[in-house]
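For this depiction, one protein chain was excluded, whereas all remaining protein chains were kept in their positions.
Labels A and B are assigned to the chains in the order they are written; within every chain, residues are numbered from 1.
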Amino acid sequence: MKKIWRTAVHGPWPYWVGAMVLGGLNILVLLVRKRPWGVTSNLQDWAVWLAHLLGLASERIPVSQLLLAEGTYLNLGVVLGALWAALAASQWRFRPLRQRKFGFSALIGGLFLGYGARIAYGCNVGGLLNGIASSSLTGWVFALAVFLGTWIGAKILLKFLV
Amino acid sequence: MEYYLDIWGEMCPIPIIKSQRKLKVMAIGDSLVLETEHSCTARGLVVWAQKEGYPISESEVAAGIWRLTIAKTHD
Partner (left out) sequence: MSPMVKNQRYWNWAFMSVMFFFFLLLAQINWKLALNLGLGIGLGFALEKSRFCFVAAFRDPILTGMTALSQAVILLLGVSILGFALVAGSGQGYALNVYPLGANTIVGGLLFGIGMVLAGGCASGILMRIGEGFAMQMLALAGALVGVFFGERSLRWWQGWGWEQPGIFLPAKLGWLSTLSLEMAVLVALWLLARWWQNR
């Protein structure tokens, strides 16, 4: 019992335990929210809000609406939960960028990832996992496209980053 | 012989690719030491070494820094 508790707090959990826990929480999110867990549609609202602040977008999303959006707290929760998980095991530290090439790859990768997720209506969570979990054909097609994209990305990674 | 492979600050899966290449040129009986601050990288290396049948030991040398030692026991 003590050993189980230690692994639960300190980690790492076996991958299949993670999958079961995430699956259970994913279903709970659907029950609470009446719609599935997603990440990027909330990021999009914040991006539009930020763009308006910088004078790049005409429409205005009031910040009070964003602060009362469920998606905001799910996303914030993921960040805080990971922080807590690292702290609980005494494994938190600030991990600075060690090589400049990873800064470029992060910025370019983020740009591609954000654009792709929004035109396809979802990221790995909202589009792929919960698209498939919703028994939508789009989810399966998206998964196939993501796999092919990953293959191209892997070639780029081997060429420029290794 | 003990070899040290510099994977500091590198993201997955570059450390595994580098280890695969390094282990190929090492002799049987040598060991490979790696240090990383990426939790996923440490985990991925352990799972990979276990699958390949190389004994691997993992220790946390500081908060959020893992030191891994892989022994090359076979080709």
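Note that in this section a residue touches a chain if its C-beta (ideal position, glycine included) is under 8 Å from a C-beta of that chain, and two chains touch if they have at least 3 such contacts.
Remember, predicted model here, so these are calculated numbers, not experimental data.
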Chain B residues that touch the omitted chain in the full complex: 11-13, 16-17, 20, 39-40, 43-44, 47-48, 51, 57-60, 62-64
Footprint left on chain A by the chain that the document does not show: 8, 10-40, 43-44, 46-48, 50-51, 56-57, 68, 70, 73-88, 90-97, 102-103, 105-139, 141-154, 156-158, 161
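Definition applied: only the chains that are shown with their structure count from here on.
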Distance from the mean Cα position of chain B to that of chain A, given in whole angstrom: 28
Residue numbers on chain B that touch chain A, as the complex places them: 8-11, 14, 17-18, 37-39, 43, 60, 63-65
Touch list for chain A against partner chain B, complex: 12, 86, 90-93, 95, 97-99, 102, 157-158, 161-162
